[in-house]
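Apart from one protein chain that is not included, each protein chain of the complex appears where it belongs.
As written, the chains take the letters A and B, and residue 1 is the first residue of each chain.
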Amino acid sequence: MWLAVIALGVLAGASGLLLGFAAVRFKVEGDPIVDKIDAILPQTQCGQCGFAGCRPYAEAIAAAEADINQCPPGGENGIIALAELLGRDPKPLNPENGVEKPKMLAVIDEQNCIGCTLCIQACPVDAILGAAKHMHTVIAKECTGCELCVAPCPVDCIHMTPIAQTIATWKWTYPIAETAVKPPVAEVAA
Amino acid sequence: MRFRTVTSPHILAEAGVAQLMRRVLYAMAPGIMALIWFFGWGVLVNLALATSIALAAEAAMLLARGKPAVAQLNDYSAVVTAWLLAVALPPLSPWWLTATGVVSAIVVAKHLYGGLGYNPFNPAMIGYVVLLISFPREMSTWLIPHGFGQPEAVTWSETLRAIFGGVMPERFAPDALTGATPLDVLRTQLGLGLNVAEIRNSPVFGIVAGSGWEWATLGFLAGGLWLVYTRTAAWQIPVGMLGALAVVATVFHVVNPQRYAPPWFHLWSGAAIFGAFFIATDPVTASTTPRGRLFYGAGIGLLVYIIRGFGGYPDGVAFAVLLMNIAAPTIDLYTPPRVFGARRE
Partner (left out) sequence: MSGLFAFHGGLKTVRHKSESNQRPIQLSALSERLVVPLRQHIGAIAKPLVQAGERVLKGQLIGQPDGYISAAVHAPSSGTVLAVDQQPVPHPSGLPDWCVTLETDGEERWIEREPVAYQTLHHSAVRNLLRAAGVVGLGGAAFPSAVKLNLSGRSERLGTLILNGAECEPWITCDDRLMRERAAGIVAGLRIMVHLLDPREVLIGIEDDKPEAIAALNAACAGTGYRVRSVPTRYPSGSVKQLVKLLTGKETPVDGLPVDVGVQCFNVATAYAVHRAIDCGEPMLSRIVTVTGRVRRPQNFEALLGTPFAELIAQSGGYQDGVERLIMGGPMMGFALYDDRVPLTKAANCILAAGIENLTPEQPALPCIRCGACADVCPADLLPQQLYWHARAKEFDKAQDYHLFSCIECGCCSYVCPSRIPLVQFYRYAKNEIWAQEKEKQKAELARQRHQARLERLEREKREREAKLRQKAPPRADAPAEKSSVETAVARAKAAAPAAAEAAETPAAND
């Protein structure tokens, strides 16, 4: 009887020490879950989720103040990745936040630009170049396609154009389609 | 000029799934012929019955699952399952026994788990084990082997009446028609305290193992070697299984020859050879890495010996295969080949 109590006591004590040690040794700094969520978000900074950028949305998800299906640029893949990270079930994109679209690029019609700098102020990643009363242009490499510059333009000279596929960006497709388009063949092998 | 495009490679080897499956069927032919010679037409009737039920069950399941039935029926995989099971059934089994086994194999073990390629357990062995557990008496009434055309051999009409009418031929005394299998004899008589040498004098034994049985085994060995030669079956599995069985049997036999049968007896008895080349090598349920297959085969060999020697059944190939089926994914996980250019361990 006493032996059992002592043995269990020692065991419990040892486990406690081990856990305590582990808590100190493997302590994680900061709030990594926000970083992890932020890493999945596409960093478009478009605000379609209802937050002022990707980081605030990530913080809201981590604090359970926002759902995982509010990011249209991240799309289905993004939702699946978030669901996997947070151990939740994926759900369809909330239509209130927008729809998933192919990636776009903002292009300024330079003939019509009046140099008002409004789009420059709207761009969340400073991807528009220009100065007051001078023509502006979009740095294509840095544009996230967030569309935030479109609305402020007083002369409607900014258009979103789909990013054209080139040989450099072309990808091999998922092969299932290849077999699916064929009619079922009766003879499998001669 | 415009052309259709399809991705490379543009040429493929000739052997498709159907061809591989047909090769298995061809390879079984010599052994089956020996079985027919010694056990009569019942073997053939079982095969035909099992094949037709299997095809019907397969077609029904494919239709029910919305798969292209015609294309997939042509892959012969259901026929292979049917044959593997039919060969393992007693030659005068009632038709419902065969039907139960085949339906368990095709419907439950194969299609309920996702069909060809997705079943974790060997369907034929699931069917066999279901029968063995549910109908132990029917499963152990084997005919006593006789040569073809001899007066003791069961005739066509007697066979049909036995299988479909449930009427055993009346002209034989019960003991003269059916008897225990050689491994069964060994097991029961060892239990009675006899030693191996004494038991071996029993008439059910022939030159190496069971009389009559041993010729069928020879036939299956020939077919099995051809399968390995044509690379239809992976050589690692039979080598691993028979090797392990031989090693354990040798060890025990050397320690106590009175109590434990010699290795050649174990290799040549029961379903060891048939299992090693035809059952364990079912690719879907076996291990897939080269080293893993050796382990997988060895595991089966070891389990066969343990079940035969210490378990509750005279032969253990079916159980051993099913048990190793469970282990196959784990084996694969731990036995990947060394990738070209990876550091050597």
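The criterion applied here is as follows: a contact is a pair of C-beta atoms (placed from the backbone, for glycine too) under 8 Å apart; a residue touches a chain by one contact, two chains touch by 3 or more.
What you see is a predicted model, and the numbers here were worked out from it, not measured in a lab.
Novice: Quick one: which shown chains sit in contact with the chain that's not drawn?
Specialist: A, B
Novice: Name every residue on chain B in touch with the hidden partner chain.
Specialist: Considering the whole complex, chain B reaches the absent chain at 1-13, 15-17, 19-20, 68, 71-72, 75, 77, 115-118, 231, 234, 283-284, 286, 288-290, 293, 332, 336-343.
Novice: What chain A residues would touch the chain not displayed?
Specialist: Touching the chain left out of view, chain A contributes residues 38, 41-45, 47, 52-56, 117, 120-122, 124-127, 131, 142, 144, 165-176, 178-179, 182, 184-185, 188-189.
One rule holds in what follows: only the chains that are shown with their structure count from here on.
Novice: Distance between chain A and chain B based on Cα centroids, please, to the nearest Å.
Specialist: Spacing between the chain centres: roughly 54 Å.
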